[in-house]
Structure formats: C-alpha cells, structure tokens
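Of the protein chains in this complex, all but one are displayed in their positions.
Order of writing sets the chain letters: A, B and C. Residues in each chain are counted from 1.
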Amino acid sequence: MSGQWGKKVKYSIFGESHGRGIGITIDGLPPGIKLDMDFINGEMQRRAPGRDEFSTKRFEGDKVEILSGYFNGYTTGTPLCGVIFNENQNSKDYDKLKNLARPGHADFTGKVKYSGFNDYRGGGHFSGRITAPLVFAGAVAKQILFDKGIVIGSHILSIGNVFDNYFDGVNLKIQTLADVLRKDFPVLDDLKGKEMKNIILKAKEETDSVGGIIEGSILNLPCGLGEPFFDSLESNLAQLLFSVPAVKGVEFGMGFEITKIRGSKANDVPYISEEKVLTKTNNNGGINGGISNGMPVIFRVAMKPTPSIAKTQNTIDMATGENSEISVIGRHDPCIVLRALPVIEACAAMSILDFI
Amino acid sequence: MSGQWGKKVKYSIFGESHGRGIGITIDGLPPGIKLDMDFINGEMQRRAPGRDEFSTKRFEGDKVEILSGYFNGYTTGTPLCGVIFNENQNSKDYDKLKNLARPGHADFTGKVKYSGFNDYRGGGHFSGRITAPLVFAGAVAKQILFDKGIVIGSHILSIGNVFDNYFDGVNLKIQTLADVLRKDFPVLDDLKGKEMKNIILKAKEETDSVGGIIEGSILNLPCGLGEPFFDSLESNLAQLLFSVPAVKGVEFGMGFEITKIRGSKANDVPYISEEKVLTKTNNNGGINGGISNGMPVIFRVAMKPTPSIAKTQNTIDMATGENSEISVIGRHDPCIVLRALPVIEACAAMSILDFI
Amino acid sequence: MSGQWGKKVKYSIFGESHGRGIGITIDGLPPGIKLDMDFINGEMQRRAPGRDEFSTKRFEGDKVEILSGYFNGYTTGTPLCGVIFNENQNSKDYDKLKNLARPGHADFTGKVKYSGFNDYRGGGHFSGRITAPLVFAGAVAKQILFDKGIVIGSHILSIGNVFDNYFDGVNLKIQTLADVLRKDFPVLDDLKGKEMKNIILKAKEETDSVGGIIEGSILNLPCGLGEPFFDSLESNLAQLLFSVPAVKGVEFGMGFEITKIRGSKANDVPYISEEKVLTKTNNNGGINGGISNGMPVIFRVAMKPTPSIAKTQNTIDMATGENSEISVIGRHDPCIVLRALPVIEACAAMSILDFI
Partner (left out) sequence: MSGQWGKKVKYSIFGESHGRGIGITIDGLPPGIKLDMDFINGEMQRRAPGRDEFSTKRFEGDKVEILSGYFNGYTTGTPLCGVIFNENQNSKDYDKLKNLARPGHADFTGKVKYSGFNDYRGGGHFSGRITAPLVFAGAVAKQILFDKGIVIGSHILSIGNVFDNYFDGVNLKIQTLADVLRKDFPVLDDLKGKEMKNIILKAKEETDSVGGIIEGSILNLPCGLGEPFFDSLESNLAQLLFSVPAVKGVEFGMGFEITKIRGSKANDVPYISEEKVLTKTNNNGGINGGISNGMPVIFRVAMKPTPSIAKTQNTIDMATGENSEISVIGRHDPCIVLRALPVIEACAAMSILDFI
C-alpha cells in the first residue's frame, strides 16, 4: 500500500527496476493543460545517469509514454498514466547477489516484508530508478504551478564536508534559481562546486561513495496554504521527501539550528511594505503554524551516501543464515545528490499542487 | 481538512484553545483493550504545565472524558472519542492582541487562511494546547504497542547549545528508557541537565525563550514494517512529527550528519547472532528502504524556541495594515521541550500502530 | 474504521446509543458560514421521536452542543465537533436482552465482530440514534448548499403497499419540496398519506412494524459534478445512503424499472431552451456517466420495517449457544420512515457538498 499519495491530485506509482515498466498515474489534473513535453523531457534528463563524469555509464532510457489522460496535446482531466518501459537492464549483474543482503539497502527488510517474493533485481521496487516516474509527475506539477507564478528550485548545499552558500531566505529571487538550474553542477559558489566534484571523484576512485544536502525553495507561494496539524505544509512535504530513497533528514527554515537561539532572535518580525506583509528575517522558512506566509519556503534534505559500493563489505547470506561477504560489482554512482535535485523538486511541486 | 490522519486506525482531532472543548476521535482500535487510565493520566500529566519551576503557572485541567467506544473498562472497537473540556481559560489575556500578529505564531497566516473567522484566542486551533488530545491518543496507542513488546521513549537531547549524550543506537535498552522517563528532567547526563535548566531559567528572567532537540526511540519493532515510497516509516512518522507546533526539523539515525561520511562508513553491516539479524552500527536508525530492520529506530526532532515572549517585538496590526508593536503579556513557557516529550512519543506510537 | 467519510469535507462520527455522547466532527467547512441554529434544530426535530402519534414516546433530547470550529456565530474553518449528550436512556430496558440476538438487528454480527466487547445497550453504535449526528452534519451542509441555490427535499413514496405519487423528474419545483416539507406527514397526495397512517397504526396495534420507500431530490445542481468510475454521483451518494441503518436498496431515476424498457425510450433526449440544456424526459435521474447534467437528481431509498417488535420471535442465546425466544419489550417505532426523511436528505447534502 505504498504507491498512492495525494488528496486533490492523487498519484499511484508502480514498477520494479527490472520489470517491464515503471510508471505513475496522476488522477485529478485539471483539463486543458498544454503539457510542455520539452520541459518534461528536460526534467527527466536532469535525473538520468550518464550525463557527467561522475555518474554511472549506464543509459536508462527515460522516455515516458503517456497511455491516457492526454489528447491532442492537452490533459483531458481524466487519469493520466505515464510509463517508462525498461530497456538496457543488465539483470545478470544481480543474479549472484540474490541471497546476499547489500548493506544499507532494503534487501533484507524487503525480503522479510515480502516473504521472499519481491523482485530483487536492481533493488526491485526499492530502486532509486522508481524516482523517474516521480520526476515525470513533478514536471507536470511544476508546469501547472509555474503558470500560476509559483517557482520551485534547488541547489546542492553540501557534498561531504564541503558547503556551498545558503539560499537567502529573505531576498531569494527567481533569477537565482534560474541561474543555478542552468549549471551542470548546480551550486551558488562555483569554487565550492569544484571542491565538491573533487570529493566525488576521490570517492569514485576509492570505490566508495559520498552523500550531501540539497537545499530547496518555493517562491511566490500565496499566503494561507497548508492546514494546522496533520496536513501542515511541513507534514505534507516531508512525507513526500522521506519517500525518496536515501533521505535521512528534512528541515525547514533554520531547521535544527533554530534550536540554538533565543525566541527573540528566532521570531520573524512581520512588517508591511507596499501593501504586502513581509518578514525581516525568515528563520521559519516561510511557514507559520503549518501555513505558508508568503515568504520563500526554504527546506533542506539530507541524502546519505549511496549504499552500493564495490568495496568489499561484510554481510549475511539470507538463504543460509550465515555471515558472508559482498562486493557489489557493477555500475554505481559515487554520489546521487546531483541526480536527486529534480526528484526533490518534484516532491515540492506535488506537495504544493495538493494545496493550490 | 487538517484534523484527520491514519489508515488502519484513523484519528480526527478538533478544538480551539478557548473553545468549549478539545478532543480526538480514534476509529479502528481493536475491541477488548483494557485501557490503563492511570497510565493515560500519567501521560497527560507529563504534558501539562505547572509541574515544574519553569513552566507557566496556569493549570490546564487535562482530564479526558471518554464519550464513546469504551464500555465497562474495555474498548468496544467502535470509534472512541475523548474530550477535554476547557476550563480556566483566561480569554481576557488575548482580547487586546486580537489584531496584532504575534511574531512566530500563526496569527497572520491563520487570519488569511480563515478569512478572519478563526478563533484567535490563545492561538485557537493552532495552540499547542491541541497537542493534549494527541497525547491521549498516543497513550492509548502506546499501551497497545507495549502489550506487543514495543516500547517508545525519548529524552531531551539539547536545550540551546547544551547537548546531552546521544542514545546508543546499537545497544539501547528498555531499562535506559524507563530510567530516563522517571526523571523530572529526562536527560541521560544529569550534569548536562543542570546546565540546561540554567539556560531555561535565564531565558525566563530575560522574558525570552529557548528551544531544543528531542531524541526519540522505538525498541523491539518487528522487521518489515513500513512501505517503500509514500508510506515509508520515515514518511509516516515525519508527517505526524511535523504536525506538532514548533517542529522545524526531523531526522533519522545519523540524520544530517550522515551526509558527511563515506558510504563504507555509513552502511550498517548486517550479521547474524543467535538467529537474529543485527547490524554492527545503526547509522540508518533502524530503517532501510523505508522499512524497519529490527534495530532500534532512532530519530530526532528540532523544536524552535517558544514564539510567545513578553519582550516587546515589532509586528503589524492586521486590522489597520500598519506596523506596530506587541508585548505578549501573560503566561508563557520559556521552553516547551520538556512538555513536548510525550507529544513526540505519541506521534511515534500512532505511527507504529498504523503499521502493526 | 467506519466512522470517517469524505474528501473535501471530512466527517468522523462516533457514539453509542447509551454511551455518554454521540457526535460528529466536520473537517473542511469553509470559514465564515453563519450557522442558522434554528434551521439546524428544526432538522433535528424532524428526526426526533415523540412528535406524532406513531412514534415511540421516549424523548431523546437531541440538542447538539458545538465544542469547536464555531466562534461568534460563524464557522471558523477548523474542525467543528457537535455532540449530543445522552440523557433519558433507560438502560434497564436492555439488560435482560444482553445475550439474546434480536432478529434483524446487528446483535449477533456485532458481537462476533467486536468479540463481545461492543456496547450492546440499545444497539450501541448500530443504533438508529447515531443518525442524529448525521442529521446535524446534513443540516450544516444543506445550509451551505442552499446559499448556492441548491435545494434538497424528499417525501414518503410508500408505506407497505400504499404508494404516493412520484416526483415529476422533469418539472419538479422548489415550491413542491417546500410544500411537502411543511406537512406533518410529507406526501404529495394526502389521501394516500391517510392510508399510510392507517397501515402504521394497524402495525402498532399488532406489535409489528412496516417499512417504506423514501424518494429524494436535489434541484439546481450545476452540470458537471461527479467523477466517472469510483466517485460517480451515484457511487458517492449510495455509499452514504447505505450507511443508514435499515436501508436495503437505492436507485436513481427510473431505477429498477428502467431495465424493462427499450433504449429508445430510456434515453433522455437533450434539447436547448433559453440557453439551457434540458432533457425531455429524466429517466436517468439527472445523472449521466456519473456526472450531473443539470436536471433534477431523483433517487429512491428502500427502508426495511423496524426490526424491534414486541411480538415474540425465535432467536438464539449467544451466551449458551442454544435456541431461545425473545420479546423486545420497550419503546418501539412501528415505522421509522417518517423520521428517516431528514437522515436521507442529510446524506444527499453531505454527498453534494463533497463535490461542490
């Protein structure tokens, strides 16, 4: 029962990494939206591996075929199902590993949960590949939001110990998001970006991996979105963000750092300027009482280092019940943070679309 | 549409701080559970103010009256509604502030969202008081889980810049949770606890406030709970945690720190011991691929400093549209972290009960 | 998990006939609705027994107390909880029957489902009394719909074998609904009404009961409400109607009779008149493809005769597992159809409000 989410617009995701196809059904889109297929394909490209010198060389062929809900270039308003048919999946890579639990992965938990019947190839339904349909749905959502003036963007805040500058939560402009989006390595400070790339290369050489933090932002959100308690903006968005494999932390505004300062400093003081209500600071990340206040929504997502590494690791053999060793030979990303940017943005878009 | 949550057990929360009553309906409890009213009242007491030298002196009278779903000492299996009737609410405290937006609160966002019709007194439906019914529901859930051997506990990890020791994610024992629960100020290292209390007192004297981090744990969770993607254990629990007012960050296992180390270090290596599968480390907080692996689930919640402070702050007058000042005279908690422990635990209990 | 329903506006119902209180939480109402308490009380009165010479003499005291979501005469937009505290419940009436399954009731099925822990008094959570909170919620919904020009009304179509005239599905006017609402015995043809009353009286004298059919209507529904498949207008409304105890059949338009005629006769031919699209006939009851077409929505609900009768009946003793006899001495309605009119209308109102 994991594949469904949403209230106004409902999503149903499906697929295994090595099954026939992965996809998502989007139910509740308004009719008459002229889908910008170039934009959607561009978002899929941001996620696909093989574009840069870090990622795996495998080509995943992320072409989405729309089976329904789309006619003559416009959404019909009926459920829209987009499918990515799997090609170029080298299933043999995974045969030998069938009974060995790859540390950090869901091999063991998945085997227990599904009584051994899960498709283990490439991580099956747990594979990061299943984020591809998410990006597709997010692209559609982003387009609809953009038409309403709402813009979503992100950058790599950190890789390992190297940190980029933070977004300016008070003055963040759409132009900044557009500029960083255009870069191959989306950071604000390119020098820091260079350091980050070195860290990734080093990890790759050492058959290891690194993680990082993504900082996201939503601009021009109207005031008043979100509900107190169970459907606060943070609750809704965090639920989606934590759905993404490898996410281990989510924070808004100052996040965990806000716990270290006084209330008098933390409170964002409101003032009126040109008939708009703004706040002098934005430590709350644009959200008060679970509801948007019109200031930029700022959030951060912690992504752990890729679990699949070629380095030999101890593990267990789930068939024999004995301790063993594993070396995940094959095609690995030393760092998925770059590819995760459109996935994180997709979550933000889906979340906001559920409130608008 | 904020008040409903849950799949197997469904909750519906209602109430304003100064309305007739606040409460929650719990729908889907198994029949025949002998509710331990002493335990439930104890949990309500942990949350209530006025117990220690820091909190506000106001007495909130958190006696829960059960209107349905409970007969002859046992749950009936039909919807159980628990209500706390409001007494001792000094509404006059809030009259003068009606049009002034208290910084850090939802006064402005709430007014926009509800077109000015929200009950503003004491924060209305946004009040931290509405966490009382949550604690009640959590107490019922905890009792049911405890009967299955699952134990939930927490401690104050930090207040301001002072940090307690962290839970040992590999070896955490129930006894540790029981010990810390018994303390008036639940920390592992009492010397640190003393420092923290000083920080709170100082803030109180300066009519200011401080925040902190709560670390929670769930022990003896069976392996296999949670679903990949939209209903992962992290997604489900984070959605509830972010529903609690003042929460600005949630992380699992090493959380944000995991982004700074290599994959070879981050991966929790599984091994078999006495026919159980354990991991040598627990950086993932007991969750892989959104599914519990049997190790302790460890998570952390960032709570911002209480927004209500007597210090004068700038703000806006929502009626006139002009800048103004506000001093929230009245009864304030300089720090709500201590009182939030049972609320955070309640979220964890409700979340797990939805999977068992 | 029975108590929750709704998408845009979510309801959560609770209560046992002899518990402390029965009620409903309504989550998602727009803020700023000035509740017409006279109207709401009037609807509660239509449902309450003791008003006419047929019904039971017990007085149920259906005064709704609003605990939240309502401030200074207006809805706040936050969850609104209405509770009816139980008084005047003679629990002793039911003690002797504790182990005897009253035929036609849910005594046996409820005991199995709830492992014997259900509150059996007066039918507990299965009692028709729990329709009182439904009427309250329906009254609120009706008021909101009325402000949008949408009117809901009904009449008793039949009692036993005596049938009133049917609503004119093409020309039905609001005035007709208003006229029939004003009557003590809401039928179109008062002579038929007199026959019906005789049937009810005779059943009462013979310590037996009768059932009947209610015909309902929704006027001025905009075209386009409802969704194909799982959330068609018929699906949505039928789900609510079948929630009402004693309902055993639901039909729309010609209903079961439409199966006996040809397609050329059944099809409602559309035509344009004064820029509105109308149909010459209305055999489909105002709904095509699950979506409203602007014509009056006409539906019918079959209510079985009241199961509780003083006549001695065979049954089983659920404690001993032996066959036995039962005579349900006490206060019984020989016919609940009259009292069910506002309940049926409430379902219609709640259903439409979920689409508007």
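Rule of thumb we're sticking to: a contact is a pair of C-beta atoms (placed from the backbone, for glycine too) under 8 Å apart; a residue touches a chain by one contact, two chains touch by 3 or more.
Predicted, not measured: the structure shown is a model, and the values here were computed from it.
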Touch partners, limited to displayed chains, of the chain removed from view: A, B, C
From B:T25, B:T78 or B:T109, residue that would touch the chain that is not displayed: B:T78
Candidate in contact with the missing chain, chosen from A:T25, A:T131, A:S243 or A:S351: A:T25
Chain not shown: contacting residue from C:T25, C:S154, C:S217 or C:N284: C:N284
Option from A:T76, A:Q143 or A:T207 whose C-beta touches the chain left out: A:T76
Positions on subunit B contacted by the hidden chain, ascending: 7, 78, 228
Subunit A residues that touch the omitted chain in the full complex: 1-4, 8-10, 12-16, 19-23, 25, 27-28, 31-32, 65-71, 74-81, 83, 113-119, 124-125
Hidden partner chain, residues of subunit C it touches: 1-5, 7, 11, 13, 101, 103-106, 108-110, 112-113, 125-126, 130, 158, 160-161, 203, 208-213, 223-232, 234-236, 238-240, 242-243, 245, 247-256, 258-264, 266-272, 275, 277, 279-280, 283-285, 288-293, 300, 302-309, 311, 313-316, 321-323
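What we mean here is this: only the chains that are shown with their structure count from here on.
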Interface ranked first by C-beta contact pairs: A-B
C-alpha-based rotation, subunit A on subunit B, 0 to 180 degrees, nearest 5: 180
Rounded Å distance between subunit A and subunit C, as computed from the means of their C-alpha atoms: 47
Length of the line joining the C-alpha centres of subunit A and subunit B, rounded to whole Å: 27
Junction residues of subunit C - those touching two or more other chains: 78
